[in-house]
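Up next, chain A:
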Amino acid sequence: MTGDIVFWVLAALAVAAGVAVFSVNSMARATYALAISFVAVGLTLLLFDLQFLGVITVLMMVMEMAIMAIYMIMFMGMNPALMPMSMKHGKGAAMTIAVGTFLVLAAGALFVPWPARRGTPAPDLTVALGEAIMESKMLVMMTVSPVLFATIVAALVLAAPSGRYDRLGDDLRRRSAPARQPEGADR
Partner candidate 1 sequence: MLSLIVFLPLGAAAVLAVLPAIPDRAARWTWVAVALADLALVGVVLAGYESPAEGGLAYEERLRWIPSVGSSYHVGVDGLSLPLVALTAVVFLACAVYALREDRRPRVQAALFLFLQSVCLGVFVAQDLILFFLFFDLSIVGMYFVIAGWGHGNAARSALKFFLYTFLGSLALLLGFIGLYLAAEPHTFDIPELVAAAPLADNPGVGGLVLAAILLGLAIKTPTVPFHTWLPPAHTDAPAIGSAVLAAVLLKLGTYGFVRIAMPALPDAWQAWAWVLITIGVVSVVYGALVALAQTDVKRMIAYTSVNHMGYVVLGVGAAGLVGSAAAREVAVTGAVTQMVSHGLITGALFLLAGVLQERAGTYEMAEYGGLAEPAPRYAALFAVAAFASLGLPAFTGFIAEFQIFAGSIGTTAAAALALPGILITAALFLRALQRLLTGPPQGRAVGFADVGVREGLPIGGLLALALLFGIIPWPLLDLITPGAETVVDLVSR
Partner candidate 2 sequence: MTGATGSSDLGVALLWVVVGLPAVVGAVLCLAGRRADRPAPAAAVVTASLALVAAIAVAVLRPETAVPFLPGADFGLAVDALSAIVVPTVVAVTLLVLLSSAAEIDDRPARFSGLMLLFAAAVGVTATATTLPALLFAWEVMGATSFALIGYWWREPDRVSAGTDAFLTTRAADLGLYLAAGAALAGGGSLVLADLPAVAAPWRDVVAAGVLVAGLGKAAQLPFSFWLSRAMQGPSPVSALLHSAAMVAMGGYLLLRTSELLASTGWAATTAAWVGALTALALGAVAVAQRDLKQLLAASTAAQLGYVVLAAGVAGVSGGVAHLVAHASTKALLFLAAGAWLTALGTKQLPALRGAARRGPLVGGTAAVGTLALAGVPPLSLWATKDEVLAVAREQSVALYVVGLAAAAVSAAYAGKVLWVVWRALPADAESGYDTEEEGTRRVHRLQKAPLVVLAAGAAVLGLLVWPPVGEALRQALGEAGASRPGVLELVVSAVLAVAVVLAVARWPLPEPGWAARWLGLGAATEVVAVRPVLRLAEALARFDDRVLDRAVDAAAGLVPRGAGAAARADDRVLDRAVDASAPGTVRTARLTAEIDDVGFDGAVRGVAAGARRLGALARRSQTGQLHHYYVQAAVVLAAALALLLVVTR
C-alpha cells in the first residue's frame, strides 16, 4: 500500500517534471525539471528492489544534467537562467502526435492481454545482474567498451576544432599551440 502511494507520487512527479521541461521559460529550469523527472524514475526503480540500477540512474542523470548546464554556459555562451525562451515550431502537429502516441501506448498497456509472470526475481538482484553481465550477456558489455571508445573518439573529432597537429605542429614537436584557425575549411 505504501509502495503504491510512493509509486503514484513519484509517477506524478516524473510526469509533471517532464511536462515542465517543455513549459518552463528557460533552459536552465528545463534542465532541472528533467533532472527531477529522472530522479523520480530512479527512485521508482528502488520500489522494485532495483537498488543498484536505481542509484545508477539517479547519479548518472544528475551528473548529466549538471554537465548540460555547464555545457550551455561554457560552450554556447548563454546564461540559461537569464534567457527566457519560447522556441518551438509545429506545436499543433507535435501535440497531435504526442497525444496520439500516448493514446496508442495507453491502449496497448491497458488492452493487451499481458501474459502471466514467468519465474521470480533472483534472490540477490545485483549478483544476478553481475552474473548476467559476466556470463550469458558478456558480449553486451564487451561491446559497450568499443561503444564508449567510439564515443570518445567521435565526440572529440566533432567537438574539438583543432587536433594535435594544430597544437603541436605537423611533426608533433611544437610545444605551444598557435592561434585558432577559422572554422569550416580546415581539413
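Heads up, the rule we're going with is that a residue touches a chain if its C-beta (ideal position, glycine included) is under 8 Å from a C-beta of that chain, and two chains touch if they have at least 3 such contacts; residues count from 1.
The candidates were selected such that all candidates are chains of the complex that A comes from, given by their letters.
What you are looking at is a predicted structure, and each value in this text was computed from that prediction instead of being measured.
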Checklist entry - Which numbered candidate, 1 or 2, lies in contact with chain A within the complex? => result 2
Checklist entry - Can you list the residues on chain A that touch candidate 2 in the complex? => result 89-90, 93-94, 97, 100-101, 104
